[in-house]
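A single protein chain has been omitted from the complex, and every remaining protein chain is retained in its original position.
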Amino acid sequence: MDLRFTAEERAFRAEVRDFIEANLPAETRQRMIEGRVPTKAQTVAWQRILNARGWAVPDWPEEHGGTGWTAVQRYIFREELQQTPAPQPLGFNTNMVGPIIIAFGTEAQKRHFLPRIRNIDDWWCQGFSEPGAGSDLASLKTRAVRDGDHYVVDGQKTWTTYAQNADWIFCLVRTNPQAAKRQEGISFLLIDMRSPGITVRPVITIDGGHEVNEVFFDNVRVPVSNLVGEENRGWDCAKLLLGHERTGAARVGVSKERLRRLKFMAGEAQENGRPLIEQQRIREKIAAIEVELKALEMTVLHVLAGGRRAGESRQADPASSILKLRGSEIAQSITELMMEVAGPYGLAAPGDPDAEGSNAPELMPEWARSAAPLYFNWRKLSIFGGTNEIQRQIMAKAFMGL
Amino acid sequence: MDLRFTAEERAFRAEVRDFIEANLPAETRQRMIEGRVPTKAQTVAWQRILNARGWAVPDWPEEHGGTGWTAVQRYIFREELQQTPAPQPLGFNTNMVGPIIIAFGTEAQKRHFLPRIRNIDDWWCQGFSEPGAGSDLASLKTRAVRDGDHYVVDGQKTWTTYAQNADWIFCLVRTNPQAAKRQEGISFLLIDMRSPGITVRPVITIDGGHEVNEVFFDNVRVPVSNLVGEENRGWDCAKLLLGHERTGAARVGVSKERLRRLKFMAGEAQENGRPLIEQQRIREKIAAIEVELKALEMTVLHVLAGGRRAGESRQADPASSILKLRGSEIAQSITELMMEVAGPYGLAAPGDPDAEGSNAPELMPEWARSAAPLYFNWRKLSIFGGTNEIQRQIMAKAFMGL
Amino acid sequence: MDFDLTEEQRLLQSNLRRLLADHYAFNRRANYQTEAPGWSRAMWGRYAELGLLGLPFAEEDGGFGGGPVETMLVAEALGEVLALEPWLSTVVLGGGLLRHGADAALRQRMVPAIAAGEALLAFAQAEPQSRYSLSDITTTARRDGDGWVLEGRKSVVLHGDTADWLLVTARSAGARHDRGGIGVFLLRGDAPGVLRQGYAMVDGQRGAEITLSAARAEAVLGNAEDGLALVERVVDEAIAALAAEAVGTMSALHAMTLDYLKTRKQFGAPIGSFQVLQHRASDMMVALEQARSMAMYATMMLEEPAAARRAALSAVKVQIGRSARLIGQQAVQMHGGIGIATEYAAGHAFKRLAAIDTTFGDADHHLRALAAEVSAAA
Partner (left out) sequence: MDFDLTEEQRLLQSNLRRLLADHYAFNRRANYQTEAPGWSRAMWGRYAELGLLGLPFAEEDGGFGGGPVETMLVAEALGEVLALEPWLSTVVLGGGLLRHGADAALRQRMVPAIAAGEALLAFAQAEPQSRYSLSDITTTARRDGDGWVLEGRKSVVLHGDTADWLLVTARSAGARHDRGGIGVFLLRGDAPGVLRQGYAMVDGQRGAEITLSAARAEAVLGNAEDGLALVERVVDEAIAALAAEAVGTMSALHAMTLDYLKTRKQFGAPIGSFQVLQHRASDMMVALEQARSMAMYATMMLEEPAAARRAALSAVKVQIGRSARLIGQQAVQMHGGIGIATEYAAGHAFKRLAAIDTTFGDADHHLRALAAEVSAAA
């Protein structure tokens, strides 16, 4: 049992850090430090830099462009991206549709799509959630009816992140409404967003940002060749995603970076002419979050190194739920504290300057701008990706037999 | 709407306070300040002083010795007792068996028992809970079988507070095991604790104290004349108690007194040669509890003054649950903080010096002695009298229609 | 002790609630927000008709003689619908400064216009560096003939963009943090030297950054060096009103959440049938009741001597902040995704509650103030 990083792992971290320092465009980094989401162009440009270096898809098999890194190396890579901060790989591409095509796709699908996914030649979005089917995915209603060489898709998806950027959408659709179980009769389709009959309606969130959308399908014709896996077996694809990426939800690197930002803000904000960071209570709150984040980081490393006793079999390990739960709670507590530190200026926050209803950012100090929008936006962290209530339920049922 | 006490109410408070100051034995008060439960003799002596003054049973109808006070006056009286602190009226006598006999008893029962209850000539205890029937009272199993002029009682009661002091016990017993509903077929019996067949077994709690007991009934013969109300209608009596005494559970006066004690302790305890009360974090924790207690007190006054909008009908008012919940949480948070203030000495706490396993109290400072025992003992506040989970359930079901 | 409302108070409450029910449905609120000033001039006229705008002023000044209880009732009702209009800034803040600080002549000049809905007021108190300190003032007031000329920058001024009149704190003497030397000055909003940059704040209310360059005051309220006590009193009154407004908002948000729990189905059952959400709703109910109790306490303590009043209002603000955070966050969480979509009311209530916490000192700021007064018991 040696709980420290090895010399090789430390060297690897240095290599990654140096590469990011040398290659990440400064304005991308600054935008992210300010708490804003990178633009589509910034995300794509960075992914192409990584792809050129061979680091676009560390989690993929080497034959499809993966790096062959250990779990610890992949963790270090992700943490370095998060801490810089640099745009993270577009999850819909690299963590979702890519692995599914690798696991279930035809050779033709792999040949055509995988290189484009890696390089974000196609920006993908995810069509799973529907109105009335949030955490209860299996109750989805969007249907696809076979018509010759095509499926005809009708229905509605919601909470579709960055649909406005997307070239393609991967969807769960109902192909057999008569199936005995609700999970049966669902298929996994790849749909070109330029297809006639697709409408994207923006959903503006309370931070003023435009991240999510509703996507409507009205008689959309999808070639049968875009079916992934077997018809009516789309649930297998969905399940693959549930098992995937156990430690990413902890977002340790992101929270480290945001904590650093919080400490910067607390050095800038003043009360009675002194920086807030000098106040005992603020320091204690920061220290308390740092303790929690350290505990979370150790749990992540424990999982990565495979040393968890209960973790022999991936199925029986509650770690995913714990990491999601704590990761979101810690991230949210940082944004709460940012809001507190911003103080009155928090009320005047401009939101995403690209979004509607924004204020002139120059009226307020730069350090205070992102606090409120981030606080509001990150409420999603305990909702999306399986609510925190669902995580607690999973733990109780699956790991404690309650 | 005038949210302040009237001049009459303030004068009444002064009268009560003066009487307590003049008549409460100093050693009773000191014992309670130290966080110890008054002895049986102290409780009885004080109740007799109150009884002589005509203040033994303020909540009872005047014909049975009640004072005819308003709800606000009764609150002031109780709060003054709690804040002094003085022993509170023995609830089993004055709040439980007394009101039940008043509501359901025969004339003979009233004549015989009520004066003795008022004066604690008889010390009563309560036989409701059973092993396996904690919050689910209706599942009780102790049975009473009619045999001529007697019932023969067999079974077991548990968590029986001060059974070791008691002359009498009032019990819920099952008289008709075949009843359609579980609540039916239960009767309310008065049982002399000296009856052959009764065994009392002490249950020592983790603070080292002896407050609760198990009471075993083995062929105990109880005269039928000790049945209160109708046979098989004992649930009506139990329900009377549930509706009774809505604001007492808040324990505002007790918490005020314990907060004062906490602030005394924090003035005595030192770190680096300075009193703990000078530490910002301790002060903030105390201030936070004071805020919560003030909110609770205002809620109590609001209920008392009858001004709550939802409170027109007693049945439809969630106040009882809120008061019980917050009252117990606040009291527990004070004991937590006492434990913190006591510091290392908290570990050496002597517990109740009358109880087993006690240490020599003279080895540690007086101010630190009661912290740990009280912290341990008061865990009961969120368990007994309807757990806090039950209170939340009641609110959700009865008042929010969930 | 008496918690009952008078017949008149009941009437006021029900009339206002009816007005708001008729005109302040959530979709209309969104429309009001896009009107030129960022709120509804028509509603402002209706408030005037109903007597809201002159309510707390003395009858001899042209008001209706209402007290703290009336203000509480109005604030709570406005909070229920997340009203956008400058009632707090005009009637409670600006109006409060006039009531307690202006001489009879000035009051009698201003109050009728306020009551008629013809004068909007804003309180320009905070500065970029001042955070929650009421005495951290660098804006200066300089004697000029028999008047005053102001110089400085005021920040996040609630409804400062549309106000006809600004009430501005400025330093006529003393150093930056001194308690003495502060005056409250009345300026026309469009006076020469007043530069206003307005914006919508995160909760939909309007704010402004205001730069004063040799801006001439119309009047000073009382003594130009002695205004801090007045400011503290009026800020405490505003905290009491904010507490009541927050209670209204929390109460509406709790009700919205209960509705959602009863109608939204998941896994084949209304989500309100899940015990965890039931208990969460109970915790919200407790938090609401605590806040309501403290809003009443605030109302009751406004007439007490300054030290007791300030401590009480700090306690109120702590409780309001904590209840608001719990109720706001849990309401959003239980609504799921739609809790953070601008198309639904819940997220807006959540944001307004967050903003109220930050207005005139957040829960922690006031907790620190209370902690400073804690001492050992005998």
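Think of it as A, B and C in the order they're written, each chain with its own count starting at 1.
Assume contacts are C-beta pairs under 8 Å (C-beta built on N, C-alpha and C of every residue); 3 or more make two chains touch, one makes a residue touch a chain.
Nothing here was measured: the structure is a model prediction, and the numbers come from that model.
Enquirer: Give me the visible chains that the unshown chain touches, in label order.
Expert: A, B, C
Enquirer: Can you tell me which of A:Pro115, A:Pro131 or A:Gly267 touches the chain that was removed from the display?
Expert: The one listed residue touching the chain not shown is A:Gly267.
Enquirer: Which of these touches the unseen chain: A:Ala108, A:Ala180 or A:Leu402?
Expert: A:Leu402
Enquirer: Return the single residue from A:Val44, A:Val72, A:Cys237 or A:Leu381 that touches the missing chain.
Expert: If we include the chain that is not displayed, A:Val72 is the one touching it.
Enquirer: Touching the absent chain: which residues on chain B qualify?
Expert: Residues 129, 132, 134-136, 139, 158-159, 203-208, 212, 269-273, 279, 281, 336, 339-340, 343-351, 357, 359-360, 363, 365, 372-373, 375-377, 379-380, 382-384, 387-389, 392 of chain B touch the chain that is not shown.
Enquirer: Extract the touching residues of chain A with respect to the undisplayed chain.
Expert: 1-6, 9, 72, 260-264, 266-268, 275, 277, 280, 283-284, 286-288, 290-292, 294-296, 298-299, 301-302, 304-308, 318-319, 321-322, 325-326, 389, 391-393, 395-397, 399-402
Enquirer: Which parts of chain C are in contact with the chain that was left out?
Expert: Contacting residues on chain C, toward the hidden partner: 274-276, 279.
As a convention for this text, only the chains that are shown with their structure count from here on.
Enquirer: Where centres are the averaged C-alpha coordinates, which chain has the largest centre distance to chain A?
Expert: The chain lying farthest from chain A is B.
Enquirer: For chain B versus chain C, what separation do you get between their C-alpha means, in angstrom?
Expert: 42
Enquirer: With chain centres defined as C-alpha means, what is the inter-centre distance between chain A and chain C in Å?
Expert: A distance of 38 Å separates the two centres.
Enquirer: Using Cα averages as centroids, what's the distance between chain A and chain B in whole Å?
Expert: 53
Enquirer: Which positions in chain B touch two or more other chains at once?
Expert: Residue numbers touching two or more other chains: 280, 284.
Enquirer: Give me the residues of chain C that touch two or more other chains.
Expert: 277, 367-368 - these are the residues of chain C that touch more than one other chain.
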